[in-house]
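The other protein chains are all here in position, but one chain of the complex has been omitted.
Entry: subunit A
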Amino acid sequence: MRSEDGGKPDAAVVRDALGVGVAVGLSGFAFGVTSVGSGLTLLQTCALSLLVFTGASQFALVGALAGGGNPFTAAAGAFFLGVRNAFYGLRLSQLLALPRAVRPFAAQWVIDETTAVALAQPTRRSVRIGFTVTGLTLYVLWNLTTLLGALGADAIGDTDAWGLDAAGPAVFLALLAPMIKTTTERVVAGLAVVLGLGLLPVLPAGVPVLVAALAAPAVLWAEGRRRARTGPAEDDDTVGEGR
């Protein structure tokens, strides 16, 4: 169980949040380079980071536009990828317990990284610190490095040669790792990978990720069925056995 007092100093929370914010924020550089390389202007590239501010959607939109997709299909794919942030928001609104008037301002920062940092915190105070520090660092750096990447795109040449395209998945993996503790979570992750990759060639861009999200309710349903059959003794999903 999580300790009652939380016991995590503010400085430790800030350090964790800065680690995520800085590392991911710097990867805006890769987005800036990719976006201008795909034919968007400097202004369009920066507008995406300022207004959309959810990396996967931005990469998806730029990729679709470069591939000659029409603006509506391209936006739909990016939007589908962004829908997951609604689920993060569901969880965060509970943990942050923000006043209603503050929520429209906090909303722009509801993304993978802020959610992952916030979810890892033991108390409401540390959740709020983690969310704010991650959000602020990431927003500032992501936009700054987007600009730098867009300006330097020509000088860099082929970003893939520098391995920059591996930064995205590595970030996702680092965020995912601490969320996987129980058998249920491992099964959900495994099923989501199979769905996400298996459906990729057959469904429109962005849709396979949404279908993969169904792994969560599917596994919960299966778990409920099994529990109903074997009685309530099964308890492989006790929370918080620490890492």
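The rule is simple: a contact is a pair of C-beta atoms (placed from the backbone, for glycine too) under 8 Å apart; a residue touches a chain by one contact, two chains touch by 3 or more; residues count from 1.
The definition used in the following text is that contacts and distances are computed from a predicted model.
Look at the chain that isn't drawn here: its UniProt entry, checked against "AzlD domain-containing protein", "L-lactate dehydrogenase complex protein LldF", "FAD-binding oxidoreductase" or "Multiple sugar transport system permease protein", names it "AzlD domain-containing protein". Across A:Leu42, A:Leu144 or A:Leu191, the residue that sits in touch with the chain not pictured is A:Leu191. The missing chain lies against subunit A, touching residues 19-20, 22-24, 27, 40, 44, 47-48, 51-54, 56-57, 61, 63, 65, 67, 70-72, 74-75, 78-79, 82-94, 97-98, 100, 103-104, 106-108, 110-112, 115-116, 119, 160-177, 179-180, 184-185, 188-193, 195-197, 200-201, 205, 208-209, 212-217, 219-220.
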